[in-house]
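Missing here is one protein chain; the remaining ones are kept as they sit in the complex.
Going by the order they are written in, the chains are A and B; count residues from 1 in each one.
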Amino acid sequence: MTLLAVDNLKVMFGGVTAVDGFSFDMTRGEVLALIGPNGAGKSTVFNAISRLYAAASGRIQFDGRDITRLSAHRVAGLGIARTFQNTELFEHATVLQNLLIGRHTARRTGLFRHLFFTSAVRREEIAHRECVEEIIEFFDLQAYRHSLITALPYGVRKIVEIARAVASEPELLLLDEPASGLSAEEASDMAFWIQDLQKDKGISILMVEHNMALVGRTADRVVALAEGRLLAAGTPAEVQQHPDVIEAYLGVSADNTQSVSGG
Amino acid sequence: MDPLQLLVGGLANGCVYGLLALGFVLIYKATEAVNFAQGDMMMFGAFMTLSLVNQDGYNLPFGVGVCIAIAAMAVLSYVLEMTFIRRLFGQPQFSVVVLTIALGFVLRFIAGLIWGHEPQSLETPFAGRALTFGSIVLGYDDIVVIVVTLLLVGGLYLFFIYTRVGLAMQACSQNQLAAYYVGIPVKRLSSIVWAVSGVTATIAGVLFAAKGTIDPASGLLGIKAFAAAVIGGFGSLPGALIGGLIVGVVEPLAQFYAPTGYSQIAPYAIMLLVLVVRPAGIFSQVAQKKV
Partner (left out) sequence: MRYHFRTSYAQEIRPYQDWRQLLWYVLLLVVAAVAPFLLDEYLLGELTHILIWALAGLGLMLLAGHCGMVSLGHGAFLACGAYMQYNLVNMSVPFILAIPLSGLFAGITGALFAVPALRLTGIYLAIATLALGAIAEDLIIMLEPWTGGVEGLYLETGSVYAIEFDRYAQQIASASPGHNFYWLCLLVVTCVTLGYINLLRSATGRAFSAIRDSEISAAAMGIHIAGYKTLGFGLSCFVTGVAGALLAHFVGAFNYEAFNLLISIQLLLLITIGGIGTIHGAFIGALLLGIMPLVIVAVREFIAQLLGSGNMTIPGIDQAVLALLLITFIIFEPSGVHGRFVKVKTWLQLFPLARRQLFRRSRSYLKTDRLR
């Protein structure tokens, strides 16, 4: 069953076309990796899906609903959560507070009840707190519960950002380079989290990633992108073997590569 | 009154606003801080010139006095940056805003102590003389204001395009961290930017005091110059000048054609309008924050 359908997406910055007629589908429960050389437009696709960028043309459907023209916060409300390439956490808050902000879409009370902190708000706050605690446990963040983000090492921040996204109980999680800047060990931990998220929580994951080992371990399918266009799609092994993908990465045609390695 | 006459007077006033706005924009472009004390720096520079040049002051020749005042203000601005602003490097913008407002207050107080609170006028060699074209009277002071502004803006333009310091400033304004990495002395550079903007402030002050009177509260003129800078787009040097001209021209026109009170509000009304229609100003380069 299709969860996300991107159809003929086109994103432009001024005169530059960053994504040009890109289409792909994603089924529910799947881990899909978006790969491609730098500047291929992977992050742009992400930003278009989470509606931080406006699409020039094309359609993005989530769960059968057209989200191409929705505003960013509405998309989040539908169950799409995301992380950012260079982590965009709330730096002056603790890990706990960050995760609680992740619960924003789950709130059922409004300003007036907040002002008087009615019993409904109290119950809700405790429920949020319980839910967040579960996530803290899931990601092994107990030690950092009350630390400020500024005091955390980069690897932990990456995890906290994913935890924050998971706190909103999304159906689709967009991970923008989850393993960038992580050590080999941390990256391998990351692979475990991603697998756990898919299996235990049933979250579908769309990720942009350069680390092919991670992609190979976690992704069900891979979509390769270059210069804003679709190059290849299939299993990780298939896409890695695809001559166009090799050419896009190495800048030479596949035949040449073979002759070089053969000679 | 002849609308054309209003226009000419407005243009000269606008040049003063434009020069002030230019000072804001220079600092903003290079360090992303906004100097709310710019108006007070203008006032201070004008008073310095005044006590150097006027007969009951040191009675120096006009040109010499102006040059000394400019140099003094450049040094003062450099020192201000070095001792105060630099400590807030990388701190939230709010801090710099509050700090410069406070610096403005202190400058105003010192000026009041030294020169008193009575409005004073600068004695200039070109005061009181005028050219007449038909029905339009063109004061020498107006002409001087316009010519000096044009020269200064041209000079700044050349400075940014052709000198090493100017190019380094451009680099800084594009990416501070990268500028650090390629060995540009970012901190010293931001002091230099402050000095340059002190110079433009002083020149604006001299022109302003030559056309009218100046007192310690004249620094509030800076707020009008803000409006000018915003109208033109905060990141654009020519925009600042044109914003200044717009404000300068609108003011006398509103004074003449609209009911009383409106002329005070007109510049800000235009500013708010621009902010609503084109939030980044008329001459802006619009792009998005990268994530």
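Operating definition for what follows: a residue touches a chain if its C-beta (ideal position, glycine included) is under 8 Å from a C-beta of that chain, and two chains touch if they have at least 3 such contacts.
All values derive from a computational prediction rather than experimental measurement.
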{"item": "Which residue of B:P185, B:G212 or B:G261 touches the chain not shown here", "value": "B:G261"}
{"item": "Residue touching the undisplayed chain, where the options are B:L7, B:I101 or B:V165", "value": "B:I101"}
{"item": "Touch list for chain B against the chain that is not drawn", "value": "28, 31-32, 34, 36, 84, 87-91, 93-95, 97-99, 101-106, 108-109, 112-113, 117, 174, 176-177, 180, 216, 220, 223, 226-227, 229-230, 234-235, 261-262, 264-265, 268, 271-272, 275-276, 279-280, 284-289, 291"}
{"item": "Contacts of chain A with the absent chain, listed as residue ranges", "value": "50, 52, 71-74, 76-77, 81-82, 84, 88-93, 97, 100-105, 107, 109-111, 114-117, 121-122, 125-126, 129-130, 150, 164, 168"}
